[in-house]
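A selection of the complex's chains, in situ.
Chain IDs A and B follow the sequence of writing; residue 1 opens each chain.
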Amino acid sequence: MQSKSLDRPEPGVELRLEIQALTAEHAWRLDHGAADTLHELYTRDGELLGLPPSDLVGRDAIAAWGAARVQLPRVSRHVETNHRLWWSEEGLRGTLYASVFRSETTDAVDTTPLMVGDYEDLYAKEEGRWRIRSRVIRKAFRAVR
Amino acid sequence: MQSKSLDRPEPGVELRLEIQALTAEHAWRLDHGAADTLHELYTRDGELLGLPPSDLVGRDAIAAWGAARVQLPRVSRHVETNHRLWWSEEGLRGTLYASVFRSETTDAVDTTPLMVGDYEDLYAKEEGRWRIRSRVIRKAFRAVR
C-alpha cells in the first residue's frame, strides 16, 4: 500500500484538512459515548480490520459493533498523529499513528497506552462527503496487562 | 457544546491552521519558560477552567498564574492532537486532546503522562488576532503518583 501514483497530483490542502477532520471526528465519537454513530463515517461497504475479536465488514457490521461498544463503561482516548495522504491506484490512501489509552472502568488511572501503532486507511467520497472505506489497525507496541 | 450550527459554513483551511498555531504556541510558552506571556494568547475576558486549585477568570488572573508558574523548576510537555473546529452559536468552538507530561524537578525521567484528556475551547478574534476566550480542561485519565 505504500506505492504512490506518480501521475497524480499531491492531495491539496483542503482535502488534507478534511481527512484530518474526519479521522478526528472518528476518534471523538468513539471516545465520547457516540460509538453508535461511528458507522456514519464509513462508506456503505466500509471495513474496519484488525480489531479483535473479528474484522467488521460493511456499515451494518460497524453499526452493530458500535451499538454494543457504546454500552461499555470503557474510558478511551484515541490519540492520532503523523497524518500522511496520497493518491494511489485504488483511490485516496492515508496513514496515521494511533496511541490508544483505555480503561475498562470509569476510574481511569493508567496513563500508559494500551497500544501504539498505525491506521492504514482508504477513503472514498460518498453522498458528497469523504468517508472511510477501509481502515486496517496495525499494532506496533502492545502493553501486557 | 457539541451542537454545530447547521447554517454556518465549515471553518476554512486558513482558520484551521491559525487556530492550530495558536494552541501550539500556547503549549510551547507553557513548556519553555514563557508562562508569564501566556495571557497574551487569551482575550481580555479569557478563562482557563478546570485547572487545580482554581479556575482562572480574566486575562489578569491568567497573567498572575503565569508569573508564578514560570518560577517553578517544573519540566512539562503539553502534547496536543485531534483538533476539531466548528462554528457554534457562541462563536468558534474547538476541541483537542492533550497528553500532559510533567516533572516537578529538572531530572525528568517519568515518561508516562500525568493526564490524558480534552481541551474544550472557545475562540474569539480580538485586536485582529484569534485568541482563546475560554478553555475547559477535562481529564479522562489521571496518573496516581
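Methods note: a contact is a pair of C-beta atoms (placed from the backbone, for glycine too) under 8 Å apart; a residue touches a chain by one contact, two chains touch by 3 or more.
For clarity, every value in this text was computed on a predicted model and none was experimentally measured.
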Complete complex - number of sequence copies, 2 represented: 3
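Rule of thumb we're sticking to: only the chains that are shown with their structure count from here on.
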Where chain A and chain B are represented by their mean Cα positions, the distance between them in whole Å: 25
Complex interface listing, chain B residues touching chain A: 13, 16-17, 79, 81-85, 95, 97, 99, 112-117, 140-144
Interface residues, chain A side, partner chain B - complex: 13-14, 17, 20-21, 24-25, 27-28, 31, 75-81, 101, 103, 108-112
